[in-house]
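In what follows, a single structure is set out as structure tokens and then discussed.
What follows is part of the complex, with its chains left where they were.
When the chains are written out, they are named A, B and C in that same order, and each has its own residue count from 1.
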Amino acid sequence: MARVVVDVMLKPEILDPQGKAVAQALPRLGYDGIAAVRQGKRFELDVVGEITEERLAQIRGAAETLLSNPVIEDFTVRVEDAI
Amino acid sequence: MRVGVVTFPGSLDDADARRAVRLAGAEPVALWHADADLHGVDAVVLPGGFSYGDYLRCGAIARFAPVMEPLVEAAHGGLPVLGICNGFQVLCESHLLPGALIRNDHRKFNCVDQALVVESTATVWTSGYATGQRIVVPLKNGEGGYVADEKTLDGLEAEGRVVVRYAGGNPNGSYRDIAGISNERGNVVGLMPHPEHAVEDLTGPSTDGLTFFTSALKAVVGV
Amino acid sequence: MSETVKHAETTPEVQQPWRELGLKEDEYARIREILGRRPTSAELAMYSVMWSEHCSYKSSKLHLAQFGQKAPKTDALLVGIGENAGVVDIGQGWAVTFKVESHNHPSYVEPYQGAATGVGGIVRDIMSMGARPVAVMDPLRFGPADAEDTRRVLPGVVAGIGGYGNCLGLPNIGGEVVFDPSYAGNPLVNALCVGVVRHEDIKLAFASGRGNLIVLFGAATGGDGIGGVSVLASETFDDAHPTKRPAVQVGDPFMEKVLIECCLEVFAADLVVGIQDLGGAGLSCATSELASAGDGGMTVWLDRVPLRDSSLAPEEILMSESQERMCAVVEPAKLDAFLDICAKWDVLATVIGEVDDSGRLTVQWHGDTIVDVPPRSVAHDGPVYERPFARPSWQDALQADDPSSLPRPTSGDELRATLLQMVAAPNLASKSWVTDQYDRYVLGNTVLAQPEDAGVIRVDDETHLGVALATDGNGRFAKLDPYAGAQLALSEAYRNVAVSGARPLAVTDCLNFGSPEDPDVMWQFAEATRGLADACLELGVPVTGGNVSFYNQTGDAAINPTPVVGVLGVVADVRRRVPIGFGAADEVVLLLGEARDELGGSEWAHHVHGHLGGLPPRVDLAAEKALGALMAAAADDGLVTAAHDVSDGGLAQTLVEMVLRRGVGASVTVDDVAGDAFVALFAESVARAVVAVPADRVADLEASASSYGVPVTRLGNTGGETLVVQGVLTVAVDELRAAHEGTFPALFG
């Protein structure tokens, strides 16, 4: 079994209320020097069998149609490691 | 006139939408998400709720329900479709409407009696209102912030497709105070506020919402 | 492999960790006596959770018995105490079931999930009666509003209640938010659910009919909530026990929503004989209760239970408190139809057992018998304690320290300042910051919700039949006098329901107290239950069910004793409900009831002086009853356009809330209310309400009031954009609003 990670982040031009809230809370808690925060989603997929190029292409398809909304989000797919 | 109301697992306001349809004088028809058939209805309401728990993204999983296939096709063909709240999110995810809905800027679920201005009466669902009419209907959601890129927003404005706008303050950070939009043809309308909760004096803040349903009835039956 | 009954029989000498599981020596001895041998590890696990305070009510049982013994005669009670929830007849073939429960400790550990799963649990209780849940409420208590920890706990609790309840599609129609230092470290998160059912569809939890099948449906079982039992499981096995067990339970409201719909379809198709939710003690509780309420026995094949975590030992599966699960008893001929409905809703359903006539509950694990017990001994014959109790040594001093020596405002300016200070006090300020996070519209039957006195739900579209619900509980009053305090909680909830135009019918209660092992606390508990039972008898409203939460304390410091009382009323025609807000100008404002110089335990003493002492307001149940009868008649005759009870914060607070609701001002005089303006405005005497009446109906109302023996004082008229107390103070509605609505946003963002 292998693990594939899909990271989904809001496009830079889309307002990110959650990231903004974190960025505002950090200095209040004494954490300074952080210019900006964006909050996105991380999916960990446990994939049965070997990761072939074909499998990966499939997963990219899923990331594009289901895991992210291309209207507002970008995604990256990477193979983490065998588990 | 027969108006289909789709129930997805996790739909919540489906019974309310059916009641609103009935009070408007039409016949509500319950449609099931797993049924790839619209049963010959004359219009469809996608109701509010948390389809599939709103996990992942609101409307993201519901978009792939079997019923959506004939619905999308029929909508392109001019079938009147109204998406309320979660239904609006499903319409955006299905690309029947542009843009997307994100987490409210204050990051809380918010249930309030919301003032709206009806900006476009050129849709199947709003023809019964006067342009500029102020109405009050409940708004209740956690992810109601309407977003789209500038070009899309400019396009919506230019084509008169902003159907309702928030009045008296922006409740959730929606770009340009947008509460609801339509497709080019005006048969598909999506909005975050809940007109189906404003159809009876007893249970709603007003009866302002009823006109959405009577407008469609008039458009279809011509009465 | 788990330990078998055979093994236990042949190894009587094995040392078992009963003490670690919370059993007392004599309790363990009793288990051995019941079984005629030592228990297996699975049996020990089952007895230990089922005989815990939480499941067996061992400290409270003796006292709770009064609710049955003193129950008023009523035909309304279709199902009484002892079932998952009581069921009350509201007429026209309709019945309602309602219950309040606590989820205090989990909500302190993990506010969001603790509160969320609290809602989930009480909703399943209601479903297990065959009812459709139609609304929820959430009585809450926190430490000081400005305490750091309250800023952690409150937003999480509120988001959790909203997150779960909103996703279920249940309107939240009321509750409470109360702050007091005694709840620091011990927040109270109580959750109430109400459901509706036709008489003929009421379901009970029992497994009868040999050959009938036990179906577990809903979520897969994980290792939730089994901390203690894991100790046992690891002791019993040679192989090191692998995976960690979750410290908190996480709810899946979507799962629960489909479970609700699935249950309703199953009920409608008449596919179940009995049904039981899985809550505390999980399958142990569900199977032993189903079996002991049935007429035979039951065999459970535990290895068939679908697992989320395959490393779970059988003891753990028996104890797991994984959420969103139900158990049904289904006739074999109806099984396929049952499973079809589950499949339609994507709900996992598995036959895990069968009803037999053995009279025993046996549990099999891969062919071995690991439990073989008389089901009643687990579910019902737990230990009963007669805990010692005694009036606390400090009680007299507390009562003697009455608020008469506290400096009172006298001049108009001082009273005005006090009024503005009070309406902004966290306990009296607007709770919209909280309630706006709850959906109150879903289902389209909410006739009244927060900030009204009671939540009112339409039950029937055609006939306009409905129910009203309110919850109340004043821990300060109960601390001063627990007997009176419990009665005052009932009195207030009863009044809230009555002023909304409903006829009070029945009661549920959640008794939140400190440690029952402390004789002071036990005395508070004994007094409160006695007080509540006596008052229920006098008001003619039976207790139908509830919940006890003990051990709410930090070190030696217990919370204020907090009996939370929910009253359910019936509204024959919800179109006649009475809202709290003034709706039009030039109506006459009247006070019903009598004020006395009663400020012991009042919000004024608490907020302005940080004082708690003296006696609470005098209980007057007869006056409460008369007020209720008058309000019912007035609502029927359409005499009043608005009504709001007087409680925390006194008449001043009542008037402010009536003005703010719709922004219609009022001008009143309080000269005839009490000796002085301060007492008139801030005393918290019971059995009072303010009403607005159209000028031409005042005589009718006065006549009606005199026939019920309710004193009436004319206060003034509605209208304008100010609240005027003639000769005392004038405040603009806007200024009141800013003070009242600013507090929560300033505290919680």
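The rule is short, and it goes like this: a residue touches a chain if its C-beta (ideal position, glycine included) is under 8 Å from a C-beta of that chain, and two chains touch if they have at least 3 such contacts.
These figures come from a predicted structure and were not determined experimentally.
Student: Tally the chains of the entire complex by the labels shown and give it as a formula.
Tutor: The structure file's complex resolves to the formula A x2, B x1, C x1.
The criterion applied here is as follows: only the chains that are shown with their structure count from here on.
Student: Based on which chains are in contact, what kind of graph results: line, ring, star, complete or other?
Tutor: line
Student: So the centre of each chain is just the mean of its C-alpha atoms; given that, what is the distance between subunit A and subunit C in Å?
Tutor: 41
Student: What is the distance, in whole Å, between the centres of subunit A and subunit B, each centre taken as the mean of its C-alpha atoms?
Tutor: 29
Student: Averaging over Cα atoms per chain, report the distance between subunit B and subunit C in Å.
Tutor: 36
Student: Could you list the positions in subunit C whose residues touch two or more of the other chains?
Tutor: There are none in subunit C.
Student: In subunit B, which residues are in touch with two or more of the other chains?
Tutor: None at all.
Student: Which positions of subunit C touch subunit B when the two form their complex?
Tutor: Within the complex, subunit C contacts subunit B at residues 159, 162-163, 166-169, 252-255, 257-258, 261, 344-346, 435-447, 458, 461, 574-575.
Student: Under the stated contact criterion, what part of subunit B meets subunit A in this complex?
Tutor: 56-57, 60-61, 64, 92-93, 98-100, 102-107, 145, 147-149, 173, 175
Student: Within the complex, which stretch of subunit A touches subunit B?
Tutor: So the residues of subunit A touching subunit B come out as 10, 13-15, 17-18, 20-21, 66-67, 69, 71-72.
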